[in-house]
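Structure incoming, see below.
Only one protein chain is missing; all other protein chains are in place.
== chain A ==
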C-alpha cells in the first residue's frame, strides 16, 4: 500500500509541475505572449522585448541575432500575440524570407505556435496564415506541374488561363483551359478559405480537394490573411510587387528575415543587362509584332481602334486587374508611374512598333564599340535625342505601352517576348530615374579581350530606391538576420531611420563555437588570398596542408569555402597535381560545388549521406554561392568550416566601382569600408552555416592573416567576435590543429539540458528572477 501511495504522490507532484512549467506564457512588457516551448533562451526574451518596442513605436527595426537561437519563433510569437492583443493596430504580418525551404520552415514554426494557442486557449483558431510561392511550387494541373522549370510552368499556365484564352473558350469549347482556375474563378472568391495554417503542400491539398487552383487561391487569400509568408521579390521587385502585393494593408508588419543581402536583392530587381543576343531576339519580337499587327488589321481592325481610343482616354489601368495576364508590371516604382495618357507618338500600334525599332537600332549602334563607355542616365537620354530624336516622355511609357499592345494582340506565349519586354523596361527605367543608376557598355569580357561580346549594363547603384516604398507604406519593417554587423551600415545604405537597432549575442553554457584565425603555415609563410600572392605555390600548399590536417582530426563533415569559383578550380587542380587531395581522401570523401546547380545538389546530398553513415566528407564550396547562402550544416554535417581567404567581391568590375563611387558620394561610406563590410558579411555567413543552435558545435577557421586586423575582425558579428581571443589571432597550422583537437574533445562530452539551465536556457521561474532580468538586459547591444 505504501509504495502505491508514494507512486501516486509522485504523480501528483508531476502533474502539478507539468501545469506550471510546461510551455510558457510570457509577460513581455505587458503583453501576454504564448511561447510554444517549455524553456526559453534569454536572448529570445530580449529579442522579443526589442521587437515589442519597435512595434509600439510603429517604426522600423534592425535586429541581429545568431541563427539557431530561435529567431523565427520569437518573431512569430511576439507578433502574433501583438496581433491578437491589438487587432486594430497590426492587421497583418508579411514575413519575407529568401528561399523556399526557409518559407516552409517559417510556416511550420507558425503551425506549432498556433497549435499551442488552440491547446491553451481552447478557442477555435481564427487565424489565416499562408505561404505564397511561384506557380512552379503551387501548380496542381497535371500537365503544367510536370514541367521542370519555373518559366515553363509560368508560360504554360498563362497559355491556359489568360483572359482572352478564356474568352475564346467561351465561343470555342475545344480551346483548352485550366479547369482548376475555372473552378476557382467560378466559386473560389465567394467562399473564403477557412482559417488555418497553409503551407505550400497544404494549399495544394486544399486545392485538390476543392478543385481550385492553389496559386490563384493563395494570391487572392493573402489579401485577407493574417499572416503571409513569401519571398522578397513579391515585395521588392516592382514588376512583381505591383501585381501581387499592391493591396496589402498599410497596417502590416513586414519582416525581412535573413536580410543580410537585402541590398543586393533591391539592386538586382532594378538592373538590366542587354547583350547582342537580347537585341537579336528583340528584333525577332518586333518583326512578329509587326506581322501580327498587319494581320489583325485585316481581320479585326476594331480591336486596335478600341485600344487606341482607350489609350487616348488614359484608361490604361482598366485591364490591369486581370490577375492571370502575366505581363510583368511596370518596372518602376508605383509613385513614379505617370498618371497621364500615353503620348500620341506611340499611341497607334504601328507607330509604337516603329518607335521600338528605332530604339532598337540605336541600342545596336551603341553596342558596336571598341572601348568601354560609362555614362549617366541623363547623358544617355541626351545622346539618344541627338542621334535618333527619341524623346524622354514616350520612353517612359514604353513598358505600359508594350503591355497594352501584347494584351491587345492576344499573344499566347509571353516568354517569347521576354527580350522586347526587357528592352521596354530598360527604356522606362532609364527615362524615369536620373539618379542612382549608371550605364556601362563593355565591348568584351575582361578575361577574354579578344572575343567581342558587348554588354550594356544598366545598373542600379542605390538599394534604397527599390525598398523606399516598402518603408514608406508599412508601419513597421523589421530587418533581421544572423549577420548584420556592422549594424549602422544597413540604415545608411537602405536610407531609413530605424527606431531600434540591436545586436544580440548567443548566451552559451559552453563555448560551442571556436573561431580561429590561421595566418601562416608551419613554414611561417603568410597565408592569404590577397591578389598578389594567391597564385603563390607556398600559399596554395599551405592551404592544402591545413585542409589535410583538419581532415584528420575533425569528425564527420567539414565545409570549406573559397573566395570565388575560379579560385577554387585553380586550387583544386594544383592540389590534385601535388597529391594533396589523395591524402585528404584517405581521411574523407571529397565533394565539390560546381557551377551547375543540379550537380551541386547531388554532391550535397551525397556529402550529407557520407556524414550520416560515418564515413565523413569534405565539401568544397564557394562564398556567395548558393550553398553558402541557402544550406545549413547542422551538427555532424559541419563540425568545421574553413574559410580560405577573405571573400572580397571582384573589385575590378566596373559596376562595382560605380557603385562604390556612388556610395561614397551619396552616403559617405568609404570604398574600403564597404568592401570589407561586404566581404565580412559573406565570411560570417559562411562560417555561421555550421552553428545552428546551442547543442551544435563547430570550428570556424578563418584562413587568412588579414582576418586578424582590427578593421576586419571588428566587422564580424558580435556573437563570433566575442569568442575570438587574442591567442587565436595569428596561428600556424600546427597550433590550429592543437586548439582544434582540444576543442573537439571537449565538445564531444555529453551535453545535457541541465548543463544549460539557468545559463543559456531558462524556465519561466528563472526568467522572472530579478538578476536574470538584469543579465538579459545586457544581451542586447544597442548600436
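FYI, a contact is a pair of C-beta atoms (placed from the backbone, for glycine too) under 8 Å apart; a residue touches a chain by one contact, two chains touch by 3 or more; residues count from 1.
In this section, contacts and distances are computed from a predicted model.
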{"item": "Name under which UniProt lists the unshown chain, selected from \"26S proteasome non-ATPase regulatory subunit 1 homolog\", \"Kynurenine--oxoglutarate transaminase 3\", \"SSX family member 2 interacting protein\" or \"General transcription factor IIH subunit 1-like\"", "value": "\"General transcription factor IIH subunit 1-like\""}
{"item": "Hidden-chain contact residue, picked from the options A:589, A:675 or A:773", "value": "A:589"}
{"item": "Residue of A:29, A:569 or A:671 touching the missing chain in the full complex", "value": "A:569"}
{"item": "Hidden partner chain, touching residue among A:627, A:703, A:720 or A:780", "value": "A:627"}
{"item": "For chain A, residues in touch with the removed chain", "value": "4, 7-8, 11, 14-15, 18, 21-22, 37-41, 70, 72-73, 98-101, 103-105, 108-109, 112, 133-134, 136-137, 150-151, 201, 230-231, 233-234, 237, 240, 264, 267-269, 271-275, 277-278, 328, 418-419, 422, 445, 448, 451, 453, 455, 457, 459-460, 569-570, 572-573, 576-577, 579, 581-583, 585-586, 588-592, 594-606, 608-610, 613, 615, 617, 626-627, 630-632, 634, 653, 655, 693-695, 753, 756, 761"}
